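What you see is the complex with one protein chain gone and the rest in place.
What follows is subunit A.
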Amino acid sequence: MELSEHIKTANVEDVTLRRPFHPALRGTLCVTSHHLLFSDRKDEASWQLLILLKNIDAIEKRAVGSSGTITIKCKDLLVLQLEIPGMEECLNIASSIEALSSLESVTEMYPFFYRPSHLTLNGPWGLSSTEQYYKQTERLWDRWRVSTLNSDYSVCPSYPSAVIMPREVDDDKLIRSARFRQGGRFPVLSYCHHRNGMVIMRSSQPLTGANKKRCKEDELLLQAVIDGSELGYIIDLRSAQQAQQARMTGGGFESKSFYSHWKRIHRHHERGKVVQESLIKLVEACSDPSHSVDRWLSKLENSKWLSHVHSALSTAGLVVECVERDGHSVLVHGSEGTDNTLLVSSLAQLILDPASRTVTGFLCLLEREWIQAGHPFQQRCAHSAYSHARLKQECPIFLLLLDCVWQVWRQFPLALEFSEALLLRLAQEVYASNYGTFLCNSEQERCAAGVKENTHCLFQSLLRPDIEEQYLNPLYEPTDLAIWPSVHPQSLQLWTGLFLRWTEYAQNMEEAREEVWSIVKEHHEQAGPDRTNNTLSTHCDTLTPFENLMDELTIL
């Protein structure tokens, strides 16, 4: 069926659009294969609203006399109302939106049709590959190598074609280790610390099962990772009890007797549906301004969203402690190794590694640790907080990552090169995008669908100088130190920029942000290019959170 066959009514005149904090507008509504377009043609300077249909999470229809009202709830949390004259038109529009906003086939999605004149499809896609990353990271050359055993995705369908492995372990052993890990996700290198060469590895759970099976090659692989040093840490993202229970369904954990140099620490993390429901509850609490303070706090608590933020940052802090303070390598995994595992390993890198705190570095981190590492974006982000559809595999783990990064940025307002705006942009793009970056669930699927040949890359586009400028932190001042966030509950806050984005609350903050920019820009103009470098510098002899004082200026 052609996409256009879903469109029974393409145009309706005299539609009234209501948005938060704007006067109602009358204009023409138009449905295309991928967009909802509203244009107000009253004046010459016509105003248009263009919404990707994929951004629409839920719609509600209501009949008022002979006309109908459609409430559109978007995945970026915006809520709109359309009053459409004529019941039939209203129902047609609604059914088109319903059908076209939930396309299953990747190649029918908008990124495959997005062809802006300033971008060309030829040329490399993405920012970096495993091979390039290896080439750039000199500290890896001695003990690590690039293995292409997964070049046809047969060893692990959700891994990229190349992974970084200890030199002394050959591909045969890796294949055996892969068979011993859920989904074939054998331990691979995620990060090598620039101070001491210690590494963060990640994997899925070992398939020890009820009979406590073992795999010599897996043990050897991990032994090679710590290479003669006495100890490594396994951070298991499940409680000890959950890990025990996993054995009943064929999963399990690394037992002390077979992995004698590895110390296992369990940290419970919620996953899947529970996290999705947290998002739903939180967004619901935020969208009712009539709550009393008591009720609001109770709903905020009940949503548990901040508890997830708390757990993620705490465990990332633990990984950092093992690597930076104790000087040991770490293996992180939960069950599948595609969600919380990536969350924890990428947060740990942000805290440890100054290179991941620049705009480019951060996007490279996301590309490596989320896109290439096989976070199933398509499944996880199929729906957001408003959908009435029965939940399948939705889970806002990536949103949780962005929230955690925001908390770090709030506590260290000078340490990241990017600003909140970049995080907000990513929060939007991950659910609905013109670009192909977040399509599919793995490299293999992207390859099969021809994503790299037929869509544009978001990260590349964000790095174009004129675009990147919007996402810079005016106060950025690089530091080589680890930035340890405080995880005390009073240090963590609701991410108002995201969750209250469409309220009045966000508007004053925007003005404040502009003010910060104008102060800094004025300064740069005064100082001239040769003096800009030393002027923002303020002494950072120790890096502890500034959040006390951040409360003075939570908007930066």
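Some points to look at:
Note that a contact is a pair of C-beta atoms (placed from the backbone, for glycine too) under 8 Å apart; a residue touches a chain by one contact, two chains touch by 3 or more; residues count from 1.
In this section, contacts and distances are computed from a predicted model.
This figure omits one chain of the complex; the name its UniProt record holds, of "Myotubularin-related protein 7-like", "Trafficking protein particle complex subunit", "Protein phosphatase 1 regulatory subunit 19" or "Large ribosomal subunit protein uL15m", is "Myotubularin-related protein 7-like". From the set A:F113, A:F258 or A:Y505, the residue in touch with the chain omitted from the display is A:Y505, counting the whole complex.
Touch with the hidden chain on the side of subunit A covers residues 285-286, 289, 291-298, 300-301, 304, 306-307, 309-310, 413-414, 475, 486, 488-494, 496, 500, 503-505, 508-509, 511-512, 515-516, 519-520, 522-523, 526-527, 535-536, 538-542, 544-556.
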